[in-house]
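Note that one protein chain is taken out, while the other chains of the complex remain in position.
Per-chain numbering from 1; labels A and B assigned in written order.
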Amino acid sequence: MTAFPHPDRLLPADPATRAVARELYEAVAGLPILSPHGHVDAGILLRDEPYAGPVELLVRPDHYVLRLLHAQGIPLEELGVPVLDGAAQVGWPDAGTPRNVWRLLCRHWPVFRGTVMRLWLEHELADLFGIREPLGEETADDTYDLIASRLAEPGMRPRALYRHFGLEVLATTDSPLDDLAAHRALRDDPSWDGRVVPTFRPDALADPGHVRDWGKLVERLGAVSGISTASYSGYIAALESRREAFRALGATATDHGHWTADAVGLSDWEASRLYDRLRSGRRDQGDEAAFASHMLMEMARMSADDGLVMQLHPGVDRGHDTPSLVRFGPDMGADFPVPTAFTSALASLLGRFGSHPAFRLVAFTVDETTFSRELAPMASYYPALWLGAPWWFLDAPDSMNRFWSAVTETAGFSKSAGFVDDTRAYCSVPARHDLARRAHCSFLARLVVEHRLDGQDALDLAADFAYHLPKSVFRL
Amino acid sequence: MTAFPHPDRLLPADPATRAVARELYEAVAGLPILSPHGHVDAGILLRDEPYAGPVELLVRPDHYVLRLLHAQGIPLEELGVPVLDGAAQVGWPDAGTPRNVWRLLCRHWPVFRGTVMRLWLEHELADLFGIREPLGEETADDTYDLIASRLAEPGMRPRALYRHFGLEVLATTDSPLDDLAAHRALRDDPSWDGRVVPTFRPDALADPGHVRDWGKLVERLGAVSGISTASYSGYIAALESRREAFRALGATATDHGHWTADAVGLSDWEASRLYDRLRSGRRDQGDEAAFASHMLMEMARMSADDGLVMQLHPGVDRGHDTPSLVRFGPDMGADFPVPTAFTSALASLLGRFGSHPAFRLVAFTVDETTFSRELAPMASYYPALWLGAPWWFLDAPDSMNRFWSAVTETAGFSKSAGFVDDTRAYCSVPARHDLARRAHCSFLARLVVEHRLDGQDALDLAADFAYHLPKSVFRL
Partner (left out) sequence: MTAFPHPDRLLPADPATRAVARELYEAVAGLPILSPHGHVDAGILLRDEPYAGPVELLVRPDHYVLRLLHAQGIPLEELGVPVLDGAAQVGWPDAGTPRNVWRLLCRHWPVFRGTVMRLWLEHELADLFGIREPLGEETADDTYDLIASRLAEPGMRPRALYRHFGLEVLATTDSPLDDLAAHRALRDDPSWDGRVVPTFRPDALADPGHVRDWGKLVERLGAVSGISTASYSGYIAALESRREAFRALGATATDHGHWTADAVGLSDWEASRLYDRLRSGRRDQGDEAAFASHMLMEMARMSADDGLVMQLHPGVDRGHDTPSLVRFGPDMGADFPVPTAFTSALASLLGRFGSHPAFRLVAFTVDETTFSRELAPMASYYPALWLGAPWWFLDAPDSMNRFWSAVTETAGFSKSAGFVDDTRAYCSVPARHDLARRAHCSFLARLVVEHRLDGQDALDLAADFAYHLPKSVFRL
């Protein structure tokens, strides 16, 4: 029987191209993993407790997996997602129990054929548990029990996995209101020699149109920072103070998921009046969008000042399924992209900071039309603009290939920021990086075989992508 | 001499990939054809008369072919298209005669090189008439006479072709005002054992901004249904009644080609007032669009009630060439796509019906930017949303490949609705399905050779695409 997952998986079909791709991949497969953008909870590394079970490890934190099961008509309750008010809502006793969720995954394993989620999970199941057969309904209980028993082993705890995965840096994503206690405790833990850094994500405070109770959050910002946010200048100072606190605990970047990329700055006087109006509750039409736009510019200014790398990923309609949002809350897979403008939206910001030596903007998109039309052209001109990895709905082999094909002919490889896994599912981190390295080596191999790239250059570029570019771009 | 069309046509170049693709194709090439969406006239199967000639069979009903000949500067009159007022409009006697239209096609055969229309016609010419050489000016009269003589044979009549083509179901597209006499007669014909089902397409009644004489059509709806449409509630009841009549004759689906996908429901009171205003002729700006948007939501509600699968294909500017529209009428090839929004347009509809167990929405697009940005993400979440086949301007090998590449990594294969031929040209039905099967097997073969898909899984998915998915998605 052949090995599974296949050692040549994802490498191109043409034999000569595959040989080059394999050589490139072998040179970078073992490089340490830098994860500069993701959503793993720092607390799991602090506590270092065994995982509760297969579902808590592999299914519950991965809304990519939940999403596709939901698309088969399985209600989120049956997938174990708690309803917001805490009341049980399903008609049969075992619904939503981990074992039944695992059975649902196994029964619906065929619907994952061809998806990137299946490629990741196959990698994880083989690497961590030696499971090298497809999941299936008949073997659901066997695989559940096998994984559950292995999770009791010390080598399966989060810190051991950190070493097993070859992680060098793991960035989390955190609210300015977070006190970063876990990060601080990890820093002060003599038995921990890994590197977990926070990322400053102020959307809830900077974009008043897309959160409830913005006013209360702003008050909490005052409490956390110890700086009164009664005035606009206090609000700005409080944000700057929180950025400093993040930096002190190792943060090298911020993250901004505004509705649009619009970034038009106001004068201090205008911003101050607008802030007061928003706080008072007497908002005019357009006030929220104008403030969010202004704050994006302010965040760029702060990044130019303090050196935190600014990450931007606009263009997602979050909580699209309103009934589900009300029932289960956000981040349940119902966030969908919309057409996104970068050229027009960023003209003012890039005019002001696009050539600033200390400023750095990494732009992500889930609208792939912007790859060749807006992002690559602008990154091939502005020194401060970098191309974020193809991610989210675009982090699969063919999608990534389209990204590189669309941007490198214009912008080369030097303006790319490598790969980000952007995952809440800790165990998928190495699977995602491995897949990205395979895909990137496959792309490079084609250029080599088409005599568009020298073989040694390809080796260098493969290592840049896997390690050196994210290290330098994210100032790690 | 090698066979023509080549048995391996459209299969990928790489030898290993081609071998896998060929094996997949051979497994599905002979499966029956389900045609759940098309524009063939049911009357031709009822009457079962011999075709008048080559042009009436292959050219006249295929506006893809007419379009490209027109693009060479040939006026539609010379292609035999009658002007609306019936007056002869060309300067020379034989213009527009079938033989001369055939000569024009043969003379311009080189302009079809590389197009999907040529691949279809080559398939049809070889399969039906044994013509295995390229058409050409010198042989135009020979091929014309050959085809004409063969059309007199009994095996070339529509019902014999239905069996020859391996058709299992053929869906037509019909107005609610159609009495479906041909469908009824076919059902009652003891000598007919095929299956021709109507499809409910109410655009002319539901989208008052894009038809002339909407008011008269609404009155005719009252007459056809026997329910007065003087009031909004009567209009709704009349539509529901016509849906029921369609269902009684085998319809399993509706079809909606609104200008946009906007679907925002009004209250009954609002809808009723708007209906009255539209009927009165005193329309306010935006009334027509608001009514169309409301009616799309109503159609979703009715589908959730009666189980007719809802097909939606927005985003086409129809009758773009106004002078031609005035002279020749619609459907002459001058319908062109515009950018289309799905995420924002469907939020309300999918919030209401996206998880409804009886509702089913199949979304088609001719804006391929929506594949990875909007449609695949939403279909990978909403149980009720399915991905319509890449069609119209996107039903060719490379286009279909881009579609599968863009959607399957996120949504897998289970949320696709297979292939639809969408043709008015009866003889192109099997050619189009054969081409789609070849292209799909080629796509799957690449995944197999790249070790992203198991060989047996690929066989299953090839059969799903060719047969099982359309059968279940369209409730056939």
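Please note the rule applied: contacts are C-beta pairs under 8 Å (C-beta built on N, C-alpha and C of every residue); 3 or more make two chains touch, one makes a residue touch a chain.
The structure displayed is predicted, hence computed values, not measured ones.
Peer 1: Given the contact definition stated above, which residue among A:His6, A:Arg273, A:Arg452 or A:Arg475 touches the chain not shown here?
Peer 2: Missing-chain contact among the listed residues: A:Arg452.
Peer 1: May I ask which residue of B:Ser267, B:Thr322 or B:Gln456 touches the chain that does not appear here?
Peer 2: In the full complex, the listed residue that touches the missing chain is B:Thr322.
Peer 1: Tell me which stretches of chain A touch the chain missing from the display.
Peer 2: 12, 14, 16-17, 339, 341, 343-344, 347, 350-351, 354-355, 357, 369, 372-374, 376-383, 385, 405-406, 408-415, 446-447, 449-454, 457, 460-461
Peer 1: Spell out, residue by residue, where the missing chain touches chain B.
Peer 2: Listed in rising order, the touching residues are 5-6, 8-15, 67-68, 70-73, 75, 110-116, 119, 134, 317, 320-324, 333-334, 336-339, 366-369, 393-394, 396-399, 402.
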